[in-house]
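Have a look at the structure that comes next, please.
Only one protein chain is missing from this complex, and each of the others stays in its spot.
Up next, subunit A:
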């Protein structure tokens, strides 16, 4: 109504919520306690330079590091109806949504993009644990479906980075129904004969592991990621005994035959490329000669089709 509410207040708010400048230039490694400088940490894919602990990485940061030259374009996700149950716990669901949007700078818990990795065209989706625990909402379900449909349309493999506590309780049964819905997305890829690779990141549990995150043609996990169906506390209460060291961690799952590989974040891009190019019958990729993100942004964009991508690799 007046210039204070319309102009001054938003300006002040935007000054405080500006995200480009990190509030704290140092991050403490939750594992070894080392103080890590933000730039060094970012250059190391948010992996502790001292102990190799994999810290959380946002989908956008991950994609920037993953795609050649940091170039990718977002795949549009159909918007579901907001707050279908008018859910309210101690806070209203829309309030929780707004808070999550503010802290992450993203509209929802999953980002879908297309681009190239080592000149190999893919569609990728990444889940954001910082956004309401990465929980599987109708939007997340739509994102997985949109990613799969886009992959089928472009005849590209689909790579999904999971991170979630489970289905979103605030969407009740509709959160749960994303289990069959996302499984349909996996079926679309299967029918189209396209590879679907899941990279499980810390943590992936509940309805997400019990649907699309465990249905990959190849299952890779980042080191020491918590992966499971039920929470450790619930299990301990149920069976009344202490769980073994490393229970539900990547290496434990690998030992129990539940994963194909545990791979360090810095090796993921090359490993995904290698696997995907073999699964799709392409020639080996030429690695390590790609432009840095700064140059790529200024220079030529990455080639768009599979044919275009093959050529430099062969040459």
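Here is the rule we go by: a residue touches a chain if its C-beta (ideal position, glycine included) is under 8 Å from a C-beta of that chain, and two chains touch if they have at least 3 such contacts; residues count from 1.
Criterion: contacts and distances are computed from a predicted model.
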item: Among "NADH-quinone oxidoreductase subunit C/D", "Acetyl-coenzyme A carboxylase carboxyl transferase subunit alpha", "Transketolase" or "Glucose-1-phosphate adenylyltransferase", UniProt-listed name of the chain not shown; value: "Acetyl-coenzyme A carboxylase carboxyl transferase subunit alpha"
item: Hidden partner chain, touching residue among A:88, A:102 or A:264; value: A:88
item: Listed residues A:174, A:262 or A:275, member touching the removed chain; value: A:174
item: Contact partner of the left-out chain, one of A:66, A:145 or A:220; value: A:145
item: Subunit A, residues in touch with the chain not shown (by the definition above); value: 80-81, 83-90, 138, 141, 145, 167-169, 171-177, 179-181, 183-184, 186-187, 206-207, 209-215, 228-231, 234-235, 238-239, 241, 243-244, 247-248, 256-258
